[in-house]
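Here the complex is missing a single protein chain, while all its other protein chains stay put.
Just so it is clear, A and B label the chains in written order, and each chain counts residues from 1 on its own.
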Amino acid sequence: MAALRLQNLRKSFGGLPAISDVSLEVAPGERRLIIGPNGAGKTTLFNLVTGDLPRDAGNVILFEEDVTRLAPHHRVHRGLARTYQIITLFPKDTLEHNIALSLLGLSKLRWNAFRSFDADLYVEARAVLARVGLEHLAKRGIAEVAYGDKRRVEIAMALAQKPRVLLLDEPLAGLSREERATVKQLIAAIPREVTVVMIEHDMDTALDMAERITVLHYGRVIVEGTRAEVVADPKTREVYLGH
Amino acid sequence: MRIANLTHGALFMLGAYLGVSILKLMPNLWVAALLGGLAVAAFGGLLERFILRKLAGNILGQVLVTLGFAYIIADLCLVVWGGDPIPIPTPEFLQQPLRVAGFAFPAYRVAVVVLSVLVGMALHLLMERTRLGAMIRAGVDDMQMARAVGIPVSKLFTLVFCLGAGLAGAGGVIGGPIMSAYPGLDADMLPLALIVVILGGVGSLAGAFAGSFITGFVYTFGVALFPQLAYVILFLPMIFVIAFRPRGLFGKFAA
Partner (left out) sequence: MKLAALACLLVAFPLVGGEFYVNLASQIFIFAIFAASINLLLGYGGLATLGHASYLGVAAYTSALLGLKLGLGHWIAAPAALLGTTLMACLFGLIALRATGLGFLMLTLALSQVLWGTAYRWVALTDGDNGLRGLSRPFHLDDAASFYYFALAATAASLWLMARFVGSPFGAALRGTRDQPRRMSALGHNVWLIRWVSFVYAGFWGAVSGLLFVYYHKYIHPISLSLTNSAEGLLAVIAGGSGTLGGPVVGAAIVMLLKNYVSAYIERWNTLLGLVFVLIVVFMPEGVVPGVKRLWLRFASRT
C-alpha cells in the first residue's frame, strides 16, 4: 500500500505544460524529497495533490482512495496537510489563534455558531506551539514575530492537523544557518507514522533529510531513487550543473 | 481596468442631459453626441486622476466613491434640468421608417445599431491591433511589469477611463431620441450595463457585444410579453451563465 500515489498527472497553464505525466509512489512513513531547479513545477505538483489547482489529467490516490475529484478541504479531512513556500498565515491574529484555526478545521466545533470560542482550543494550540518551541510567543501577533518564527508557525499549523501525509513546501527557504538547524530538527522529530514529502530547490540543504529523492525538471520526473543513486546519476548533474 | 465604476449610469444620463442643452444651441444630434461625449470624458478623466487613482486596489472604496459621484451627478442634473422628462428629437432624415422586404424598421434605431457595431469594431481594433491597445492590455494584465518596461500605465488608465466615460456620455445623447432624458435614467441604465458585463464577461469586448444583444432581445420581448416581470426575465440569462460559466460568456477574469 502506498501513502500517496500520483498517476500520470498533467497540468498546463495556457498551453504551457507545467506538469507533464508525473507518476510517483510514496510509501507510508517515508521521507521523500522532491528537488528540481526553480520553475521545475514542484509547487504546482503540490497544488495538484492538495486540489488547490484542478488537474488536466491523471489521478491522486491517498491511502488507496482516489481523491482526485475531492475538494481541497475534503482531502485535508482524509489526512493530507501542507505548508506554503510563501508564508500564508493570518497576520492580524496571534500565534495561538493561527494554530487554533488549524485545530478548528478538523473539529466538529467549527460549525458551532452559538457558543463562544472555546478556550480549550487555545490550550491545545499552546501545546502544539510548545512542540515547535514557540509557546512563549503564543499571545504575540504574527506581524510582530521574526521570519524564522513564522516558518515554524507554518509547520506547526500543519502538525496541529495530525496529518498522515504532510507536504512541506520549501520549509527552509529564507532561513539563516541557525534557524535552518532548528527547523531541520523539528522536521526530524515528526513521528515516523507520518509520511513526509518535502520540496527543496537547493540540492545540498536537504539531502541528509531524505530517504528517497525525486528530481523534477520541466514538469517531468527525470530521476528517482535513493540518495546515493540520485547523487550518482549523471542526469542529476546535468540538471544542476547545466551540462 | 478592474475598476468598479458605478457612475456609468449617471454618466449616461449626464450625457443625455448635456445633449439636450447642446441641441438647443446647434440642432445636430451627431455634433451633440460628440460634444456631450467629450464633456463627460473630461469629467471622467478628472474623477480618475484625482480620486480613483488613490484607491487603486481598494474595490470597496472605488464602489462607494463612484456611487457617491453617481448620486451627486444625478442630483445636480435634477437641479439643472428639472424633474420632467425631456425628449430629444430624432434627426429628420432618419424619421421615415426603413422598408426592407416588406418589413418596416425604424430608421433611427437601425442607424444606432450600425453605429454601435462600428464603435465596437473600432474599439476591438484599438485594443487588439494597435500599439496603444497592446500597452493597455499589458497594463491591465501586469501593471508593475508594464511600468518596468516603460509603459506610462497611469496616463493610459486615465485615457481609458476618459474613453469609457465619453462613450457612456455619447451613448446617452444617441439614446436620447429613443429613451429621452429623465431623472432615474441612470438607475434604469445601470442594471442593464451590469448584466451585460456579467453576462458577457469582464474584460471582453466580444462579450460585451454578445451580452448586450442577448440582454436587448430578452428585455424587449420580455417587456412586450410580461411587462411586470421584465426585470426577472432580463435576469434569467445571467443566472444561467453564472451557474455554468462564472467568468461570463467570453470573460478572461472570474466575474
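FYI, a contact is a pair of C-beta atoms (placed from the backbone, for glycine too) under 8 Å apart; a residue touches a chain by one contact, two chains touch by 3 or more.
Given the structure is predicted, the values throughout are model-derived calculations rather than measurements.
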item	value
Hidden partner chain, residues of subunit B it touches	2, 4, 51, 54-55, 58-61, 63-65, 67-72, 74-76, 79, 187, 190-191, 194-195, 197-198, 202, 227-232, 234-235, 238-239, 242-243, 246, 254-255
Where the missing chain touches subunit A, by residue	50, 52, 71-73, 76-77, 81-82, 84, 88-93, 97, 100-102, 104-107, 109-118, 121, 157, 161
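Note that only the chains that are shown with their structure count from here on.
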item	value
Gap in Å, rounded to a whole number, between the CA centres of subunit B and subunit A	48
